[in-house]
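One protein chain omitted, others in place.
For clarity, chains are labelled A and B in written order, and residue numbers in each chain start from 1.
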Amino acid sequence: MGEKVGRQSFRFANPPVVVAAANIVGPMEGQGPLGSQFDWVMSDLLFGEQTWERAESKMLRESAKLALHKSNWQPREIDYFLAGDLLNQIISASFAARGLEIPFLGLFGACSTFAEAIVVGSMLIDGGFGGRVLLACSSHHNTAERQFRFPLEQGVQRPPFAQWTVTGSGAMVLASSGTGPKVTMGTAGKVIDLGVSDPNNMGPAMAPAAADTLIAHFQDTGTDPSAYDLILSGDLGTVGSDALKELMRMHGYRLEENYQDGGLLIYDLAGQDVHAGGSGCGCSATVFTGAILNRLRDAQYRRVLLVATGALLSPTSSQQGETIPGIAQAVVIEA
Amino acid sequence: MKFLLAFVIGGLICLIGQLVMDMTRASVTPAHVLVGYVTGGAILSALGLYQPLVNLAGAGATIPLSGFGHSLAQGAIKAVQTRGLLGAFAGGIEAAAVGVVAAVVFGYAAAVLFNPKD
Partner (left out) sequence: MNENAGFNKQQQDVAEFQGLIDQVRPKHAYLKNAIMAFLVGGTICLIGQCILQIYTGQGLEQQQAQAATAATMVFLGAFLTGIGVYDQIGKYGGAGSIVPITGFANSIVAPAMEARREGYVFGVGAKMFTIAGPVLVYGFLISVLIGISFFLLR
């Protein structure tokens, strides 16, 4: 059985193994620098469905099925399905789950959901509550725009610091044994709000939460940034990752070349019209299950610290002038 | 000359909106800008300041949404003179009726006939 380490962290006794992973992305993400690392690039955002919402749910379902297929297990051999997304009442995840016949635990941590699912899934396995967990997270640019911002065809200008919601879904199968990278440690984040209220400016809203979780992780585990080949934040974008670096520096930690952000990796910021980079549940889920996991398998990376961040706002809370609470969940995956 | 003035005045009216959006908080959305223009145009019109702009720039003053506020205000003012208090209620919408109904009819048609692009 694993143990709690310090105030917020935990270490697994029998680290769960990432036995399989799969992802599906939209056309824009397929054209990005990581395009070749994804399993499936959709030719359009409708994915053969009538609505974008259905397309997102299908994307989540298909990525989960593909990960299952790669693991060579049937749905009935899986103990839990953990999934989440950005839409109200996490419909993408629960609608995808209705066809899978696997006990389902729905999760919401906004864009941090992917890391949250890894944390919960690993705890379930290491705690002995099951041997195999399937997890998946999705986001879709058009459904997110509709829910959080403006209709697609409305002629509005995106400010230079706005981020572009990634269309994509990533899924993983975790198991108590097998071959593959292992989830060894994690840190559960606290909700942090430093008063950012602009829903176009999510990176900075989440950066303090990322810094808080990272600092807690380093203190609890007695490590520092140099202990990792890669520290990957989920989707802070240019502004958010600059803010994170500065916050970390103020607390005595330097994030150097081994620090990267999923939102900056997934797009070509100069060539693709995405302003400050990518965001959304699908951002960390697809970047991690694609490029990063490939490098862990090749042992190019030995130790990766994934810190996925979420902005816990709703359209109602924004209209009521509430500031945006942020959350960050961290997991350590070792080759 | 009329064309040049329409271009310049119309452009300047829009430029003010851009400055308002860029220099204020994010909570100022296009909806707030449009509401502001209609209300502002109506008030300027009531003070007698908007008609000179229309005389000068033509469509440069009537096409921006402040022009919509202007026709609402002028409609109400004129109707009050002939019909009294009832005119205050009917005049505005009567003057703007063609634009409003056109927006509903063409807007509905476009929304039903077209699909959003990716």
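Quick note on the criterion: contacts are C-beta pairs under 8 Å (C-beta built on N, C-alpha and C of every residue); 3 or more make two chains touch, one makes a residue touch a chain.
If you're wondering where the values come from, they're calculated on a predicted model, not measured in any experiment.
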**OP:** Could you tell me which of the visible chains the hidden chain touches?
**Re:** A, B
Original post:
Which one touches the absent chain: A:L68, A:A171 or A:V239?
Top reply: A:V239
Original post:
Tell me, which residues in chain A touch the chain that this view leaves out?
Top reply: 7-8, 50-51, 146, 150-161, 190, 192-196, 201, 204, 208-209, 211-212, 215-216, 219, 238-239, 242-243, 246-247, 251, 276
Original post:
List the chain B residues touching the unshown chain?
Top reply: 2-3, 6-23, 30-31, 33-35, 37-39, 42-43, 45-46, 57-60, 62-69, 71-73, 75-77, 79-81, 84-85, 87-89, 91-93, 96, 98-100, 102-104, 106-117
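Here, only the chains that are shown with their structure count from here on.
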Original post:
How big is the gap, in whole Å, between where the Cα atoms of chain A centre and where those of chain B centre?
Top reply: 45
Original post:
Hey, which residues of chain A end up touching chain B in the complex?
Top reply: 27, 44-46, 142, 150-154, 156-157, 159, 197-201, 321
Subject >> chain A partner contacts - residues on chain B that touch it in the complex >> reply: 21, 25-27, 29-30, 116-118
